[in-house]
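Note that one protein chain of the assembly has been removed; the remaining protein chains are unaltered in position.
For reference, chains read A, B and C in written order, and residue numbers begin at 1 within each chain.
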Amino acid sequence: MFATVESEVRSYCRGWPTVMRTARGAWVTDTGGHRYLDFFAGAGALNYGHNNPILKAAVLDYLASDGIVHSLDMATTAKQRFLETFSRLILEPRGLDYKVMFPGPTGTNAVESALKLARKVTGRETIVSFTNAFHGMTLGALSVTGNSMKRAGAGVPLAHATPMPYDNYFGGATEDFHWFARVLDDAGSGINLPAAVIVETVQGEGGLNAARVEWLQELARLCRQRGILLIVDDVQMGCGRTGPFFSFEVAGIVPDIVTLSKSISGYGLPLALTLFRRELDVWSPGEHNGTFRGHNPAFVTATKALETYWATDELTNETIAKSKLVRDRLDCIAATYDGICVRGRGMAQGLKFDQDGRAAAVCRAAFDRGLLMETSGPADEVAKILPPLTISESELTAGLDILAEAVAVTAA
Amino acid sequence: MFATVESEVRSYCRGWPTVMRTARGAWVTDTGGHRYLDFFAGAGALNYGHNNPILKAAVLDYLASDGIVHSLDMATTAKQRFLETFSRLILEPRGLDYKVMFPGPTGTNAVESALKLARKVTGRETIVSFTNAFHGMTLGALSVTGNSMKRAGAGVPLAHATPMPYDNYFGGATEDFHWFARVLDDAGSGINLPAAVIVETVQGEGGLNAARVEWLQELARLCRQRGILLIVDDVQMGCGRTGPFFSFEVAGIVPDIVTLSKSISGYGLPLALTLFRRELDVWSPGEHNGTFRGHNPAFVTATKALETYWATDELTNETIAKSKLVRDRLDCIAATYDGICVRGRGMAQGLKFDQDGRAAAVCRAAFDRGLLMETSGPADEVAKILPPLTISESELTAGLDILAEAVAVTAA
Amino acid sequence: MFATVESEVRSYCRGWPTVMRTARGAWVTDTGGHRYLDFFAGAGALNYGHNNPILKAAVLDYLASDGIVHSLDMATTAKQRFLETFSRLILEPRGLDYKVMFPGPTGTNAVESALKLARKVTGRETIVSFTNAFHGMTLGALSVTGNSMKRAGAGVPLAHATPMPYDNYFGGATEDFHWFARVLDDAGSGINLPAAVIVETVQGEGGLNAARVEWLQELARLCRQRGILLIVDDVQMGCGRTGPFFSFEVAGIVPDIVTLSKSISGYGLPLALTLFRRELDVWSPGEHNGTFRGHNPAFVTATKALETYWATDELTNETIAKSKLVRDRLDCIAATYDGICVRGRGMAQGLKFDQDGRAAAVCRAAFDRGLLMETSGPADEVAKILPPLTISESELTAGLDILAEAVAVTAA
Partner (left out) sequence: MFATVESEVRSYCRGWPTVMRTARGAWVTDTGGHRYLDFFAGAGALNYGHNNPILKAAVLDYLASDGIVHSLDMATTAKQRFLETFSRLILEPRGLDYKVMFPGPTGTNAVESALKLARKVTGRETIVSFTNAFHGMTLGALSVTGNSMKRAGAGVPLAHATPMPYDNYFGGATEDFHWFARVLDDAGSGINLPAAVIVETVQGEGGLNAARVEWLQELARLCRQRGILLIVDDVQMGCGRTGPFFSFEVAGIVPDIVTLSKSISGYGLPLALTLFRRELDVWSPGEHNGTFRGHNPAFVTATKALETYWATDELTNETIAKSKLVRDRLDCIAATYDGICVRGRGMAQGLKFDQDGRAAAVCRAAFDRGLLMETSGPADEVAKILPPLTISESELTAGLDILAEAVAVTAA
């Protein structure tokens, strides 16, 4: 059915050639009854696991009671409760005076709205992005995405964007922002003053490159000094993926604009947010719209997820502890073989292999052993670990054991 | 809460200043217990009404049984069943040999993927769109959208698109395609051979302009003769809104590419499809991707909606009957006053008012009387009727009575 | 030598396969001593004939006396005298309060500067051009040029320009500006308010399409009412080609910006001017520059040409008389055969042939008989007559006799 009817654009199903039926927590079960430990978690959309029972109860209740499902941008009780909870548990404790926008329920919509807003506020056109950035597949988001195969898919030249080297792009050989700061300060550089910089604190799709705290701080300073807006795309690394709710919290910076999606609904339901400093809210009514901006079941699970996981520091602390467990095990694997190094931060880590095709072989071997993992990076050189944050330590260890075995069997 | 926390970009909630709580069929209930008859239906996303009980049972069952919710583009049983059902009930009976792509769960994602594919297949860049078209808010879709306020929101020049006059743009004063065919045939016209034409059969946002069958046929012929791909954006007019499942069926044409969203899930859940002729499936794996392409609850309700409403011609026939009822009543209102005319087709009809601001006044008066309606058109000059297709005749009549009263009280 | 060393881009020399040595008035002599009557006049750059003796004396004097030749945009006596003469003989008598800019010595430089200025003054990006327009080969000028072969040469998509139908594009079947005015007045048309309209009063390269006086007036009115700048590209039709100094004088309109080149130096020396209303002079010093803006020998011949030919109405009157002679003869030829019609205005007229390749065959036959003529139009369907304005009536008649014979011998 899939090969006959579905487009050739499908990809993950090629690496995991089976049909999935049910899922719970960190486990997915296929039609043959085989269970897979999920170290991909919907590419970061399932931070609280599949069919999390607390969220499930909330959404079943809501749907059963004929709570409004689809509401465009009308006011609804579900949205009201989400906004109230998000303000109380997320924004206020962090001192973030952000307005909240629902830009359409996918990360790429959030990014498109962020770029529009930055351009409207500043009256400038250029956006600075970074090497190996991934921000989405619609034309605006694609223009700030690095992957050449995906860029070529646009079919038109991608304009109004300039990539700069991400942290450690030169292996520490040059000073941070050497190029970026220089071209901004040189009236003859040929690079216009940008409207905004868009950055991921850890590049999930780009190969698990993790920017250092000092680099992020210096980037924020550089933007502030020159009147450039700083957009943090926290679609994949937000919602606790690296520990704190926002991935930029470790750096103590306050972006001008933040995009969230993936795990914000908590249940894998489409939802996205664009957050921005109150004084940047220059939108005209309806200037950016969309049919599914009011996806109320997602508001319901999002609210319940915030109440359950973000009223205290517990999840953050657990994530940090699990991240350390992952890091130690990966360090151990990397130390055992040549040509492997560890990448990433928090619960977004992985192994980078020098050998072409090795990361894909590792993921295949893992799948054969009941573990779902994916590659990442411009040459698919990284085997990526992105488990649910709610995974148990024993599940995590079991998965890492499989990974270690997959690395072993693919060693030359 | 909304004014304090939510962005100024919100719009519908301004015309309907209340907080909605529950909904069922054609009715929405606010927190004060007031009930509103819904003549907007989620801008066409709720063709089968709010919380349709048949679909509700299906989604509750699925969620309760831990059916997989979020699956990227993995194979799942829910997707498999949807593809099978869509092929059997929609594509095969209509002789459409289309591949199905899940481009991300919003109409604008579907449009972006359609434009990319057309450009890749043809190696050309320009897309021809039509005056007063609406195709979405991301940069690619926005470039083929007519509304100047929304276009200005891009903050960058919108390129690679050329608008042509939609049917009846000159009130019948010029021959169809006079300009379009001429520039294509003139090597000195300054307009490059386009990759594709994108068209709505009825322009929902653009003022309920309905293209005649002969115009659509001639457009298809013109495209075919010159090797230009024809994209029908059926996001709002598909899924039975004008009677048949696809709005272009009345013209007997077969587009090269079709976009669907809004009512395809049937329950207001985010979902979108891009359909294209089998031989156009030149996508590379992962060339267009996105996190929420595998929104399984939406597959479940979509499948159930197809089984319930599209196994026979019944819904189509009922829609045609109700459309006639609407047309007769609107004709009657328009005949009573000067400066009003009727617009649209099927269950997407409305009244166009010559007087500035009148359509908005009518919608406000309707809201005060418990009816949800919206304006449409470049100058908001049309009061639009877009009820659920499953609305009863008595509900429809009740709503039209309110509309008649709203027109009466706003007459000078 | 030419085939071996010179690029394949050369074109005129292919139709006239000989090597030219000297020239005088309307005559060119090749290395074999054959004389050709020149009905092309440097594509309109030699309105006063080759090596006009009055201008020749002036330039020889100037060069002999070590007058400064190259001066960038320094002040020189030659430039001073030119500006004084141009003001006194051209601008003041016509009540034109224009500033004069030297944008670099070619028509395309003048067009580029005009587009820049229009964009700077209005803060808008789009330029409206017309079907079959020709404005030059650099990227900005090319974007407002219609010819598809030349456009494809850009190698990048040409943006920020929108073509509109030129006068009589539909053979009188539709009202003038039906499409243009409609899209400007419709906020949903998808066409942004342009910075400027650029127009040729007669399209020399585009097939000798001559806009009617009423059409030009209506265009000027349409621009004025909507705050759109009107640019007349008078590079080919200015300097008396159609009778008056500026080709737009017959319509009594005052463009906001005018470009001049080709015959402005009078002697075939590179020179170009951009003229604009005084209040539009918002240039910063050096914002548009170039090495050959101060080509003093060209100032000298330009000044002498103005003094010689534009102190009275004599040349204008003679040109009108000769134009009538040409028109009568062309009418006569066109009446003799099917599938021929007359095009153009003033001393830029020609015959349009329905039969493919016929115009080129006519030009070849003319060359064989000692007459230089070229084709024009998107399909090279027009044989174009563009003699020096100073040609004698007997020379003109001799040339037209050859043309008549060339038409006769190429008749099927």
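Keep this in mind: a contact is a pair of C-beta atoms (placed from the backbone, for glycine too) under 8 Å apart; a residue touches a chain by one contact, two chains touch by 3 or more.
Since the model is a prediction, treat every value here as computed from it, not as a measurement.
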| item | value |
| --- | --- |
| Contact partner of the left-out chain, one of A:10, A:116 or A:160 | A:160 |
| Residue, one of C:225, C:289 or C:392, that touches the chain absent here | C:289 |
| Candidates C:77, C:317, C:336 or C:392 - the one touching the absent chain | C:77 |
| Option from C:146, C:206, C:268 or C:399 whose C-beta touches the chain left out | C:268 |
| Hidden partner chain, residues of chain B it touches | 156-157 |
| Residues belonging to chain C that touch the chain removed from view | 1-2, 5-14, 16-24, 28, 31, 42-46, 50-51, 56, 59-60, 63-77, 79-80, 83-84, 86-87, 99-102, 104-109, 112-113, 115-116, 118-120, 125, 136-141, 143, 149-150, 153-156, 159-160, 195, 235, 261-262, 267-270, 274, 276, 281-292, 295, 297 |
| Those residues of chain A which, in the complete complex, touch the missing chain | 125-126, 129-133, 144-149, 151, 157, 159-163, 165, 169-170, 173-175, 178-179, 182-183, 186-192, 206-207, 377-379 |
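The rule we apply is simple: only the chains that are shown with their structure count from here on.
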| item | value |
| --- | --- |
| By mean Cα position, the chain sitting nearest the middle | B |
| Centroid distance [mean C-alpha coordinates] between chain C and chain B, Å | 49 |
| Chain centre separation in whole Å, for chain B relative to chain A (CA means) | 30 |
| Two or more partner chains touched - positions in chain B | 125, 149, 159-160 |
